[in-house]
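Heads up, the thing below is written out as structure tokens.
One protein chain is absent from this view; the other protein chains keep their places.
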Amino acid sequence: MAKTDIGPPDYKTMLPPVISRNYGKWLYHEILKPGVLMHIAESGEALYTVRAGSPRLISTDHIREICDLAEKYCDGYLRFTSRHNIEFLLDDKNKVDPLIAELTSLNYPVGGTGHAISNIVHTQGWVHCHTPATDASGPVKALMDEIYDYFVTMKLPNHVRIALACCLNMCGAVHCSDIAILGIHRTVPKTDNTRVPNVCEIPSTVASCPTGAIRGDMKAKTVTVNDEKCMYCGNCYTVCPAMPIADPDNDGISIWVGGKVSNARSAPKFSKLAIPFLPNNPPRWPEVVEAVKNIIEVYASHARKHERVGEWIERVGWERFFTLTGIPFTDKHIDDYDMATETFRTSTQFKWG
Amino acid sequence: MAKTDIGPPDYKTMLPPVISRNYGKWLYHEILKPGVLMHIAESGEALYTVRAGSPRLISTDHIREICDLAEKYCDGYLRFTSRHNIEFLLDDKNKVDPLIAELTSLNYPVGGTGHAISNIVHTQGWVHCHTPATDASGPVKALMDEIYDYFVTMKLPNHVRIALACCLNMCGAVHCSDIAILGIHRTVPKTDNTRVPNVCEIPSTVASCPTGAIRGDMKAKTVTVNDEKCMYCGNCYTVCPAMPIADPDNDGISIWVGGKVSNARSAPKFSKLAIPFLPNNPPRWPEVVEAVKNIIEVYASHARKHERVGEWIERVGWERFFTLTGIPFTDKHIDDYDMATETFRTSTQFKWG
Amino acid sequence: MAKSKTPLLDELEKGKWPSFVKDIKQAAQKSPMAEDLLQQLELSYKDKIGHWKHGGIVGVKGYGSGVIGRYSDRPDLFPNVQAFHTLRVNHPTGWFYKTDALRKLCDVWDKHGSGLTNMHGSTGDAILLGTKTEHLQPCFDDLSAAGFDLGGSGSALRTPSACVGPGRCEWACIDSLDVCYNLTMEFQDKIHRPMFPYKFKIKVSACPNDCVASIARSDFSIIGTWKGKILINPAEVTIYAGSDLDIQKEVCDLCPTKCMEWDGKTLKIHDGDCNRCMHCINLMPKALRPGKEKGATILVGGKAPIVQGALLSWVVVPFMKLEPPYAELKDLIERIQDWWDENGKSRERLGELIKRVGMRVFLKAVGLPAVPQMVKAPRSNPYVFFWPEEIQKEVK
Partner (left out) sequence: MAKSKTPLLDELEKGKWPSFVKDIKQAAQKSPMAEDLLQQLELSYKDKIGHWKHGGIVGVKGYGSGVIGRYSDRPDLFPNVQAFHTLRVNHPTGWFYKTDALRKLCDVWDKHGSGLTNMHGSTGDAILLGTKTEHLQPCFDDLSAAGFDLGGSGSALRTPSACVGPGRCEWACIDSLDVCYNLTMEFQDKIHRPMFPYKFKIKVSACPNDCVASIARSDFSIIGTWKGKILINPAEVTIYAGSDLDIQKEVCDLCPTKCMEWDGKTLKIHDGDCNRCMHCINLMPKALRPGKEKGATILVGGKAPIVQGALLSWVVVPFMKLEPPYAELKDLIERIQDWWDENGKSRERLGELIKRVGMRVFLKAVGLPAVPQMVKAPRSNPYVFFWPEEIQKEVK
């Protein structure tokens, strides 16, 4: 039988020699051009990183192609980033441009560094999950095609981190992204009380509902949803398969903005609602692509250097954000969950728009 | 029978002629010296206001004395401020100094304007209320004696608004004051279940508890308090007289800082906990007086011009506030009520102290 | 010399600040009620505990509010304060008095009560501090004859109050005194006959300095503001530049929106970015004035912590013109109170009700449009409700 609990391969066996030699002794770095980092160690040695975009959902043959490149240019050493880009790790500066040339010829985008838009952190969608309100890979591909230029250049005020999650579970980084694309349901789960007794546990189903919309009948082993209290989070479906919530006509996408993770300048922040609903329009989700592009462009032309999306919005005010982007403000933008009152304006300080 | 619903006297009949003439047509003002305002109207006319301190709890004879002064110096016109000071309204500059001289001889403090400490907004305490955890007029008098100088001068970075409330009902301005003095109970109400059935309504008593600590027995018409969930707010006592909470040994005072009401510069803010507990030590509450004085003095020597207490603390950080004042930080400073998580530090940005 | 009966309170006659103990003693010379209050208070100072019982319901004919019942828990020791109720007398708006009115008030109170007052209570009433049950009605009758009426208490509209505003202040953007008085007169019935789920407070400040703490201490906060450019008087700016005031450091650098520019000669304000905080105007009253188009921001929900935690009022109407007879304002107040009255639980303030059911439901019910000025930031949680009609609309 196979050995268990061996854990992952020791990362030390995966490090290129230049890293092993200079581990923990890096002095500074420079971004030589989009997608190319140079790290200089105390020893004076240099490490060159070439970053290439990836659709993340990749075939084994695609991985082998990456391996081929790594073997050709960097002795077989590479890594992936926390945003799923590929990084080739070179110790020879002379190989950088040839590598980039070959990557380009193979249609790998080289970039994602500095004040760029990097890869979109995303999730499974219709490819593999059971609760999605939209696809993941599709909208990501459609959007990256359109904003490709921001990946291969560094002309934004600061980097813009985009994430997509296909349902409110928010696998990924959606709740703290500069721009987040979130699949949402908008109709109440359709409970099948003939199946509930067999596949669901009543108390945990009742407990799963954040707004207390579910009433359970312990004797009949059935549940009822109070439609007015349901905000379509789908959490009951996670717990009780007899409460499917997907609805092709009413599922779609919401857009969130202004989140961040780093502690640079301002503290980490949650993303906030910008657009409550856009329709699912496969295969290229034009409304979503358009909406995100608009936000990026308004940001690009109004933010000051080094301002993240959320920092820009906080400086000019959300009133102004809605005016500048032309996005309509609705009652849905006003929080009504448990800490809602914290978001209400408790001051006469505001702008007219 | 007396006429009802006549409402208060029409304020227009109470205005001095110089105000009636220039109503709504004021151009600017100057603070001529502590306690003396000069308002200039578009017409060029001037109104002089002389502000004098008051203990608020005053006898009719004291009011008559004020009337005597008003008649002597300002044709019988005066007003009280929203912080319970007395304002003499003069149209003749020459009468200002004689009025001040007489006020001084009668021991009226003249001041409370500009960057001063004005009167302490306060409540009933042991003088008239049924739920106090401390007295109101007593601590106010003891403290004002000690910080008198800040009332009659204008040497602070900005004005400092102090308020006192004798229980968590917070009659007055305690929840948004630069410095607030708040009476607190610290022990669970002593329920008298022999009286409960007669004097209390069970459902409203149960509902009165913010933390859900009270269980009611509808049949026996009695209530039980879960000691661990009780935070001694006394709200149940308001609703149910058979649940007295006052406790001479454990009642006392807590100190709160950094609140404000004006929209000037920063938005209005709540006061935050500085000192969870100080003992009730009548007649002069030395611990309380000392603690408040310390905070004022640290503020006076560290804040920048125009910074309110809360603005100063937010600039330097609460870590620094505790270091500078020497006040110990405890687990009681960390919120654990419904929006507690909003106050937790969600960033690596902080100071060491 | 006889030993004082109030050694603890005597300590509070010392010191420079005027002493309430002196006032109680002064009243005690005429009033046995005041004398017993003094003695009971001394006992409280000794015992470190209040000696009043839980209040009972007392009042005057036709009214449900305006009187706070109070009884001593030691009537054996202090028979004259066995009953010691306060009357809340509605103050003339802005707390302006002519002495003859004040003297009448004193005379009535010397006749019927302890001779002690609070000028004023923190809601704004003239508090007549302590009398016996049998004096309440005669006292009210005499007050009424003297032109005074009671203020609110209990689950009623409480006595509205206003900053001095146009009476003296150059920054008044609305006529706070008239608005307050007009509402007070309009809503006499709501003040005197409690019929709400809980108390309801209205406070009017004529500019964002909010000298009457409207945003913190009222369910319905009316705060003056303006649209358009801050008026600049360049000549006066130059004079300030020559004075002690450091315009760059004290004014521009502290402007919260950083929308001011000062080059040592000209002061420029990017008014589109200004959030009307008042700071620059406060510091340069001769040079700067609020803009010309004036009105009020309406905020609701403010209150102290009991039961759900303290709330500051929330913007619900960014800008409303306020001119007599204030029809739009009154209509909004009525709509809000009606909705609250119908939906609020007992002892649930307006802010708590909105917190419970959601701003969305409130706005729809009272017919106000959602605007970004209502929030500091849009929601961050994805728990968004859609109205049924919106869902149908999307389905093609």
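The chains carry the letters A, B and C, assigned in the order they are written, with residues numbered from 1 in each.
Just so it is clear, a contact is a pair of C-beta atoms (placed from the backbone, for glycine too) under 8 Å apart; a residue touches a chain by one contact, two chains touch by 3 or more.
In this text, all values refer to a predicted model and were calculated from it rather than measured experimentally.
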For the chain that's not shown, point to the residue among B:3, B:25 or B:351 touching it. B:351
Can you list where chain B touches the absent chain? 168, 170, 175, 182, 184, 186-187, 210-211, 231-233, 249-250, 252, 254, 256, 258-259, 270-274, 276-277, 279, 316-319, 321-322, 329-337, 340-341, 343-353
In the complete complex, the non-displayed chain touches which residues of chain C? 305, 309-310, 380-383
Interface with the unshown chain - residue positions in chain A: 1-11, 13-15, 19, 23-24, 26-30, 39, 47, 49, 53-64, 66-67, 70-71, 76-82, 84, 89, 107-109, 121-123, 125-132, 135, 137-138, 141-142, 144-146, 148, 151, 168-176, 204, 207-208, 210, 233, 235, 237-239, 241, 246-249, 251, 261-266, 268, 270, 280, 282-284, 305-306, 337-339
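Convention: only the chains that are shown with their structure count from here on.
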Taking the mean of the CA coordinates per chain, how far is chain B from chain C in Å? 13
Where the CA atoms of chain A average out and where those of chain C average out, how many Å apart are those spots? 48
If you look at chain B, which of its residues touch at least two other chains? 263, 268, 338-339
What residues in chain C touch two or more of the other chains? 208, 210, 215, 223, 256, 276-277, 312
